[in-house]
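Structure provided below as structure tokens; questions to follow.
The complex appears here minus one protein chain, its other protein chains still in place.
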Amino acid sequence: MHFSRKKLMALLMAGLCTISSLGMTGSIVKAEETTRVVMARGIDSTTLDPAMASKNQDIWMMNFALEGLVRAAENGKDIEPALADTWEISEDNLTYKFHLREGVKFSNGEEVTPEDCIYSITRTRDKEGSPWQGMLSVIESVEKEGDDTIVVKVSQPTPALLSLLAMFPCSIMPQSYCEEVGDDQIANAPVGTGPFILTSWEKNSQMVFEKNPYYWQEGLPTVDEFVMTVVADENTRIMQLQSGQIDMTDVPLAQLDLVKADSNLVVDEFPSTAVDYIILNCANEKLEDVRVRQALLYATDREALNTALSFGYGKLADSFISPAAPHYNTNLPEITYDVEKAKELLAEAGYADGLDLRVDVGSGYSSELQEATMLKEQWAKAGVNLEIEQIDRATASSNWSAGDYEVYFSYLTSDMTDTSQLSELWCVSESTNCWGSGWHGEKQQEAEALVKEAGMEMDEEKRAELYGQMQEIVLEEVPNIPLYTTPFYVAHSKNIDNVKQNPLGNYRFEELTKTN
Amino acid sequence: MKKKKISISFLAGGVVLLIILGMAVVPQAFTSQSPISQDMSALLQAPSSAHWFGTDELGRDIFARVVYGTRIDLAIGVFAMLVSAITGTLLGLVAAYYGKTVDACLMRVLDVMTAFPFIILVIAIVAIMGSGIRNMFIAIWLVGWKDYAKLVRSEVLSEKNIEYVAAAKTLGYSNLRIMLRHILPNVIDGAFVYAISDIMMCMLVGASLSFLGLGVSAPTPEWGAIISGGRTFITRAWWISVFPGIVLAVTGVAISLVGKGTADMMKGR
Partner (left out) sequence: MKEFNYIIKRILQMIPALLVITVIIFAGMRLIPGDPAITMLGTHYSDAAAEGLRHKLGLDQPLFFQYLLFLKQVLTFDFGNSITMNAPVWDLFKQKAVVTLTLTLVTAIFTIIISFIFGYAAGMSRHPLISKTIDSIALVMLSIPEFWIGIQLMLIFGLNLKLLPVGGWGSTWPEHIRSMILPAISGAMGTSALMIRNIEEEITKIKKQDYVDFAYSKGLKKGVVRNRYILKNVMVSTVTLLSMRVIGMFAGSVVIETVFALPGLGSLLMQGIMARDYTLVQSLVYIFAVIVLVMNLLTDISYSFLNPRIRLE
């Protein structure tokens, strides 16, 4: 052995240095590469099962891990390719052929096959208790043709079919995984072809998404890890953003002025399909008379409600369909605030001496309480005494769905790039009883017929006309008093960029960037 | 020397309490503004000479709301305390006096009662019956009586064998008379002291319920509801929640001072 101890030591040291420096550079490179973005919101999702999700907090998270054959474009109106890169529609509009993009893999590494697509779409269509069964029932069959083509047949011409397939209930999941793990696990850890993988979900606390290495869009997503935390109190959420503890959050309207005034933060605004309105129970004996409902429309100072409730950020709405949605009727007659007219109509309807009404407000929802408080004062001028009842939210919504209410506050966001969903909810009596309003009679049947016709009409211009007429009827009949539509707001620190949310509310964060 | 000190804090507490009682009885004497009228041109205004405590998100005057809210808050504190105190004291008295099965029953009921977390019980009650003052009373009552029952029971147990009770028994007095006329006056002091601090606790519970959205129905002015209503705006309109908070604290201190003074005087007797 010629090695002296000294030499050995030197060699050892050198070796150690190299190893440690390797390690060092390794960790430095890693630190540079790993970008982690944390976002906070007020409420956790309950399920990510595409067949079962029904609340905005579930739906908006859907396209992190999942994707369909096609998807909604950023403007919320158009359809763009996703898993299928091209498609053809038959002459009679009853058969759709989708060609699968080549070589797309699920986040677990398995290749996407036509069988997976057939399984996923029929799973939702046939799922007991799924809120989407009704909408998907128009799909007669899903079959495969060759190794890369899927044939979807519908029972009647369906102009909304592409929108339907772009919606999350038609997300494509691997059949083998789904059958192996069962429904509960699908709800907790869905696997799909989306840009992210849900790696952990601590209920009521946080969801962690990691980059999907198999994502078909080269170079995306740009962040390695995305964390969605739950912070129920909105003050806490904003303070966390201001202190740099989180990178981004949705902003409640009440906090918007404050966040906008903070020079360290950026607020992005996105048009939305959400419209806030007051539902009037048309099946109630007091509100059955259309004159009473019209009187309440005239007695409502919507301008004041908009100023106070949306802090001036909302736009007055005159239809339950938002201007950011397709087929919004731009020529609706203007709604005026006219207390005298309201009194007149009430007198005609036999309520010259006043009318007592009750509004159910979810306890703990301060903005609803504020809305009710203002409405009470406004309607009092027309001789309507509005009693405010604060009840537990779940009780309130079950009363509403049972038709056991008089006045109720609600809003809807469209889940698809088509008008058919909201129109059917509001005008078709059999499915949801005209969105719980119990609206009925000749005019309602007329609106229902229009909506059904538009649901089968392939000519876009004709459809717009039909939906336009329907909106006029709804405004005349007042099953709801439309109030305002407010954009979605996301606040983030300055080093975050490319935040995207479409008018349906879906977050699109695959291009999100964070600079240090 | 000592006597004088007691009377000073007692006096201070008393004066403050009188003012607060005044606000509860004749609120219109303290402010000319209405607690519920909205003013859309004066939203979220900072305290000024026109609005001493500022205005809220509907342009309502906070000072007026605080003044008019006094009656409700005092009522919540005092009545919620009274019903629980009376129920609890009587049950504790009866259980301890008769002992054996009766006592064992009470203890089991207490076991079951304590096994339910307070806030959960309240949330459940409110969910069943709806929110509002009445149901808040019921919730506080259902949960509050057990402390009095425990307190009185243990006091009675230590009194029961004392000579005067035995004497009363040999004189042939009825159980009811012995309990109410002989034992009760001797065990009531502890419950009284507890009751004073309980008023404040009841008021705080009311405020916390409003915070969770389970309290008084709008637009009734109530301190807890005002505080929780201002929570949304706390970073830019601090006055909405700070002033009612201070008034609540001052009331609590005043009640405690008066209570302590009274208790000391009772001891001195």
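So that you can tell them apart, the chains are marked A and B in the order they are listed, and the count of residues begins at 1 in each.
Note that in this section contacts are C-beta pairs under 8 Å (C-beta built on N, C-alpha and C of every residue); 3 or more make two chains touch, one makes a residue touch a chain.
None of the values given here were measured: they were computed from a predicted structure.
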Candidates B:Ala80, B:Met200 or B:Ala237 - the one touching the absent chain: B:Met200
Touching the absent chain when the full complex is considered, from A:Glu111, A:Glu145, A:Glu179 or A:Asp233: A:Asp233
Selected from A:Thr95, A:Gln245 or A:Thr513 as touching the chain missing from the view: A:Gln245
Where the missing chain touches chain A, by residue: 40, 46-47, 54-56, 128-134, 184, 187-188, 202-206, 229-233, 235-237, 239-240, 242-243, 245, 392-395, 397-399, 401, 410, 412, 431-432, 436
Missing-partner contacts on chain B, residue numbers: 5, 9, 108, 111-112, 114-120, 123-124, 127-128, 197, 200, 204, 207-208, 211-212, 224, 227-228, 231, 234-235, 241, 245, 248-253, 256-257
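We take it that only the chains that are shown with their structure count from here on.
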Centroid spacing, where centroids are CA-atom means, of chain A and chain B in whole angstrom: 45
Chain A residues within the chain B interface of the complex: 233-235, 238-239, 252, 254-255, 257-258, 304, 307-308, 361-366, 369-370, 372-374, 376-377, 388-392, 394-395
Residues on chain B engaged by chain A in the complex (per definition of touch): 37-38, 40, 43, 57-58, 126-127, 130-132, 212-214, 217-219, 228-229, 231-236
